[in-house]
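Okay, here's the structure, questions in a sec.
Yeah, one chain of the complex is gone here, protein chain that is, but the others are all in their spots.
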Amino acid sequence: MSTVALGLYNVCKSFGGLKASNNINIEVLEHEIYGIIGPNGAGKTTLFNLITGVIAPTSGTIRIYDKDITNLAPDKICGVGIARTFQNIRLFNAVSVLENLMIACQQTIHYSALDGCLRTPRFRREEKAAQEKCMAILEKFNLLQYKDVAAGKLPYGSQRRVEIMRAIMTNPRVVLLDEPAAGMNEEETATLAEMIRMLQKEYNLTIVVIDHHMDLIMEICDRLTVINFGEQLMTGTPEQAQSDQKVIDAYLGVDDE
Amino acid sequence: MKKLVALLLVLAVTFSFIACGEQTETEAPSGGTNGDEIVVGFIGSMTGDDEIYGYVSWGAITMAVDRINEAGGVAGRQVVLKQYDDRADGVEAVNCARKAILNDGCVAIITSSSSAGLISINSVLEEYKVPCIAYAIGSELVTQTEEGETRPYMFRVNTTASQCTTVIGQYAAEVMGLKTAAIFYDITRTDGADGVEYFTKGFEEKGGSVVQVEAYKSGDVDFHAQLSALKANGGFEAIYSAAKYIELGMVINQMKEIGLETQMIGDRSWMMLDLFEVVGDNLEGAVFPSDIDFNDEKYADFNNEFQELWDVHPGVAVGTDAYCIQDACMILWNAIEKVAEAGEEITGENIRDSIEANSQNVECFTDTITIDPQTHNVRRSMGIFEIQNQNFVQIDSYDVTFG
Amino acid sequence: MVLFFQQIINALAIGGIYALMSVGYALIYSLLRFTNFAHSVAVTFGSYAIYVALTHITSNFYLGLIFGVLVGAVIALIIELTAYKPLLIKNSARSSLTIIGLGISTIGTNMIILIFSSRFKVIPTDFGGKSIQLLGAYISVLDIIIIAICLVMLLGVFLFINKTRTGLAIRAASHDLDSTALMGVDVQKFLSIIFILAGAMAGIAGVMLATKYQAYPSLATTMTNKSFISSVVGGLGSLGGAVAGSFILSTGEVMISGYVSSELRDLFSYGLLILVLLVRPYGLMGKRFDDKA
Partner (left out) sequence: MTYWLGVLVQTCIYMIAIIGVSILSGFCGLFTLGHAGFMAIGAYTSAIVVNTFDVPIFVGLLAGMLLSTLLGLLIGAPTLRINGDYFIIATMGIGEAIYLLSQYLIPVTGGPYGYMDFHSFRGMEALFYVVPILIVVIVVTYFFIKSKHGRNIVALRENEMAALTVGINVYRYKMISMGYSCALCGLAGGLLAHYMTNVNPAMFTSTKSNDLVIAVVLGGRGSLTGAIIAAMILTPLPELLRFSSAQEWRLIMYGLTIVLVILFRPTGLYGDREFSISGLAKWIKRHSQRLMKRGEN
């Protein structure tokens, strides 16, 4: 039984009366690609916000490997190895693509403000190492030619990929992808699936994906959870989900007899 | 690294441009006259909130220079007048002083900008040995440093706050027989703080006692709160206030609004023509000191000429600046004449020595003035005025010694 | 006891003028989320409009007041069309709007100095100093008029915003400008309406300031800063907050300078500002604009 990378144990979140998440229990195993699907407004992004500390859960605990991170501040979450992307892309638009990635490395670069101001050898060494790492990943995803272009000016698809790469640059153990395939056609979704699988292998990550692109989820996810109106309908393999009656009702809607 | 070098390159290029711009003007000898002209600099606030001060003073000094030039100039030389706008700001006053002395070769400066400006330009005056005559400014620190040494290149033609305000303090206690008084002052102006210090000194010397002090900030418009507090606590027979030009009208009217009736004692800035436009007859019976009385008939033709030239009466809003600047000019002409008579070259240094040495009983525009060589302050007569049916009536006069 | 009552009257009068300005400013902030520093220009032009009206055009104060309101509204509209609209269309950063406001206020004040010279101007009215006695406190006739007009104006604005259809559209826009536009609401028209309304109120404030005190170029700048503080204390963007903030600030100022010491009065207003922001970072009735993922 491999270890649990990310665990949500009876997590609840209610905004006033509305129960955005009601008693969610998810255990994502290490190196797994785990999917969370559900209709719009089911509470998927709320889950991500709970995990990344943007909002605090009303009750329940969240753990990564053995560490309890329930009420950890968002900027500390990155320290414990969780990185994320956003539903609506949030890049540092005015700054070049390379700088976007360099910013993401800030956690792994170790020098003080003084080193920075005096450009000590330690500063040069750390900066060079980070730069090489960023150039390497840019080359791997052949975005090197966009290196000095302002992130905001990139085409939509490339911006998505830069955001994913930025997440990788923080040396995470778990990566949360929030609707990575939003607005992509068939062919782009396929390359995206390929990229996610390759990243998972290359950096042996645990990946959690939210989307309602069924073909993307079916293709790359080992296991998934279906959520509807904050309730956890079922958990299991993609095949089980397709045959599960409750999921079909939720998606296709029940014709009330 | 390459980018940084480029950045410094840009800097070097631009600075050399500014620096070399300066080379071209060095040939104007500092402080010397070139041949038959005497260049005099006037620094005032020509723009911004205090624009009216600059406008009236500039009008007055231009008339003074035109008059002396028509009469053959000073020691046979025509006077050239240069204007500099410092917006009543200390930093700009220093630039004006340097430009006047170095770029335009001024041998003397006449100014009454802010007290901050006057103190700041001292370093420039001392560096290039050019004298400056201040008019209509009361702060002690214009001619004295904090340790009490006299500033060598700074002179003054009007009475200082200690001379003038102490006198009205003594007058209130001794002649008017007042026992208690309150003070209402502006914490952001030197004549506010001076007023508290010297009025209390004069008043308490003659047996009076200051029972209450309230303050406001220049730029304030509403004084009901402080005035109501003054009225409620009471216990004073008079209020002394050095409220200046914009605030004065408001303070007096708001006192009337809340029914605060008391003897008012004022400061030289009350001598302004449009005071009654604002206060009407709310100031009847008020008493205040002033070096100059612009209703005096000897100024009649000066007032008319000023009105024609600058379509405003010299005594408007600003009060006595227009007259005081005439005295400053006459002291300067007298000093330059003495330098020429002694056959010396008319330079800033010589003019300074001449002002210090030869300014005894000089027949000036408003009075016979003597400048004390030790303190650079002035000895002249000063009047006490009372407001009677919207007019200034002189009820007493004092000869001010070097207080 | 009389002093306390007198101070309350003083507080109401100043608070009324602060309220007029801060409600106008809060209206604009609620829609566009930026600090309109050019607001003081409308106030200054209002003050000089009443001066020109009463010296050249009419001798009736109320006609002059209407003229002041018109001038204030027109100036605000001109500022909106020439400076703010092009920036809003280009969706440029809020800070540009703030800085262009500073630029316009410099132009406005100095144009007044150029035209009218920096000498103060007295408004020839027959209120001068006349006051009536009530419970021992003196209330000047002008103060009564000011408080009355302020209340009427504030009531009018509240009714307009809460009861009319246009008011509904403006409230919707204050929640989300873009989605309101999507609903087919001509947002540009409503922006102009808001600026006209804010300008009109600024015009009245200008007239009151000039009549109560005197008209001079930088009169409006200090008062407008105080109205910013009242709006922030009350909660940026909320009209009720702006009014509450104005009267809290004016009462505090009057009481401090009356009972404690008048030197500390302005220190108090800035201290109050920072204190409120510490305790309630969005002001008393401010709306939270949190940035959710």
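Per-chain numbering from 1; labels A, B and C assigned in written order.
The rule is short, and it goes like this: contacts are C-beta pairs under 8 Å (C-beta built on N, C-alpha and C of every residue); 3 or more make two chains touch, one makes a residue touch a chain.
Keep in mind that what you see is a predicted model, and the values were worked out from it rather than measured.
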In the full complex, displayed partners of the excluded chain
A, B, C
From the listed residues A:Ser21, A:Thr52 or A:Thr206, report the one that touches the chain absent from this view.
A:Thr52
Looking at C:Val2, C:Ile57 or C:Leu102, which makes contact with the chain not pictured?
C:Leu102
Given C:Val74, C:Val141, C:Ala172 or C:Leu277, the residue that touches the chain left out of view is C:Leu277
Missing-chain contacts on chain C, rising order, are 29, 33-35, 83, 86-87, 90, 92-96, 98-100, 102-108, 110-111, 113-114, 225, 228-229, 232, 236, 263-264, 266-267, 270-271, 273-274, 277-278, 281-283, 289, 291, 293
Residues on chain B facing the left-out chain by the touch rule are 2-11, 14-15, 18-19, 21-22, 25-26, 46-48, 51, 84-85, 87-92, 94-96, 98-99, 102-103, 114-116, 119-120, 122-123, 127, 139, 141, 145-147, 187-190, 192-193, 217
Residues on chain A facing the left-out chain by the touch rule are 52, 54, 74-79, 83-84, 86, 90-95, 99, 102-104, 106-107, 109, 111, 113, 115-119, 123, 126-127, 166, 169-170
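Here, only the chains that are shown with their structure count from here on.
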Centroid from C-alpha atoms only, then distance chain A to chain C, rounded to Å. What do you get?
48
For chain A paired with chain B, centre-to-centre distance based on mean C-alpha positions, whole Å
72
Centroid of chain B to centroid of chain C, CA atoms only: how many Å?
37
Of chain B, residues touching chain C in the complex
47-52, 55, 187, 214-217, 219-222, 224-226, 228-229, 231-232, 245-246, 249-250, 253, 256-259, 274, 277-278, 280, 282, 316-317
Per the contact definition, I'd like the list of chain C residues that touch chain B in the complex.
2-3, 6-7, 10, 13-14, 110, 113, 117-120, 122, 128-129, 131, 133, 137-138, 140, 143, 209, 212-214, 216-219, 222-223, 253-255, 257-259, 261-263, 265-266
